[in-house]
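Pasting in a structure now, in structure tokens, and then I'll have a few things to ask.
One protein chain is absent from this view; the other protein chains keep their places.
Coming up: subunit A.
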Amino acid sequence: MKFNDYLSESGEIGYVEQVHPPIVYVSGLPGVWSEELVVFENGEYGQVMALGENLVEILTFARAPVKPGTRVTRTKKSVEIGVGDGLLGQTVDALCRSVYSTKPVDCTGMQERNVHGVLLGIDKRREIKRPLETGVTVVDLLVPLGRGQRQLVLGDRKIGKTNFLLQSLLTQAKKDTICIYAAIGKQKTDVRLVESFLEKHGAKNKSIIFATTVSDSLGMIYLAPYSAMTAAEYFRDMGKDVLLILDDLTSHARFYREISLIAGRFPGRSSYPGDTFYAHARLLERAGNFKKSGSDDSVSITCLPVAETIEGDISGYIQTNLMSITDGHIFFDKNLFDQGKRPAINYFLSVTRVGRQTQTPVRWGINRELNTFLTLYDKTQSFVHFGAELNENITSTLKMGERTLKFFSQHMNRAMDLNLQIILFCLIWSSVWNAKTLDELEVAMDEVVNKFDKDKNYKEMVNKLINEAKDFNGLLGKVADAKGQLV
């Protein structure tokens, strides 16, 4: 519909009186309600933020500032976007319009949905019981995630957060999960990198990119994560599991702060408005594990919001807000990154609150062994710094520690199947490769990975070994028996 159609339908008109981009104040529109979508004479849209005595405060989604005197009318609906299967494979803005004029969104069968949709109640939610593989060894074995979990990804800029997210996205896209990536006020080149990664690995058709860049209006950037969540809810209602990545919410908070300060809201801590927590909590509460309609199965929206830290400080206002909203966090450590560790995840400072309950006894056993061992290895390393004499136990701990860390270091483009991770760890843990140097270990692991990827029988054998094992010790025994076939 065009402006004139809305005007004749609503019978209400307003005039832009004051302009403070992206906020405008409008006179008229006597019946307008809060959060209603309004349309300007030039075809641009806006959202009602507040209702004053004489003027209505509107957040515009237009890139160029709206001129004073511009006519505005109501649409008599909340901010709604069209969501549907036509979005798959597309890069769209926060209003679900393709960012490329040459590749318009196929609107067939689209549903109009409110971007600030209603939260599903507790009766529609289910306990998180199904694991979510990321393909990143250190996360899958040490900080496991479950479907429907909200896990914060935290760390300084440019130390591999996006790489981890893309690996997770790729792993899930291969498992038929719908993947949604929301770029919030990013550089255009960053969005292009994500696009080309997905295209290169054939995951584009299973994913949607909600792209807002720094050149977009503040209103559009503010709306992006809500729109992405709305699309995720559509696919959830269609019975499909969704992985939603919000990159990143600290930028979102900064943009929201800018909007609020321009609108004259009272500044709170670090000048953020008082409802910053609410803005993020109401967004992230929409993710979770839900009852699938018409069956006892569950369907999930797993959400990985990103928060940027400065100099590794995880005690910032927004960071701690997000930690308290989410079900755990994965912390990317700058020091580990500088030491050359990839991915630079600090497992001691990472938390998963619901992921462990999704693990099988085998994975649970590995997780327990690894946690105990890595703590011991860390202590032993500190002890060695004093120049103490090294006995046999300490030497073997240090050696196993080096091997375990080698096992955890992973190339960005290599997302590993969970069973492959387990079998590799078992081979290292059962000392099958003890005679090899670290370089030789890497070659040996590569051989197993190649066999697993290419040899169907080998893969079946590995899967069978793991599926038949009752616990980790049982699996170690089976691996020891079958090591001739495995290596």
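In this section, contacts are C-beta pairs under 8 Å (C-beta built on N, C-alpha and C of every residue); 3 or more make two chains touch, one makes a residue touch a chain; residues count from 1.
Here is the rule we use: contacts and distances are computed from a predicted model.
*Asks:* What protein name does the UniProt record of the undisplayed chain give, "Hydrogenase assembly chaperone HypC/HupF", "Branched-chain amino acid transport system permease protein", "F-type ATPase subunit delta" or "D-ribose ABC transporter substrate-binding protein"?
*Replies:* Per the UniProt record, that chain is "F-type ATPase subunit delta".
*Asks:* Looking at A:Glu12, A:Asp85 or A:Glu258, which residue reaches the missing chain?
*Replies:* The missing chain is touched by A:Glu12.
*Asks:* Please output the residues of subunit A touching the missing chain, sorted low to high.
*Replies:* 7-8, 10-14, 27-31, 73
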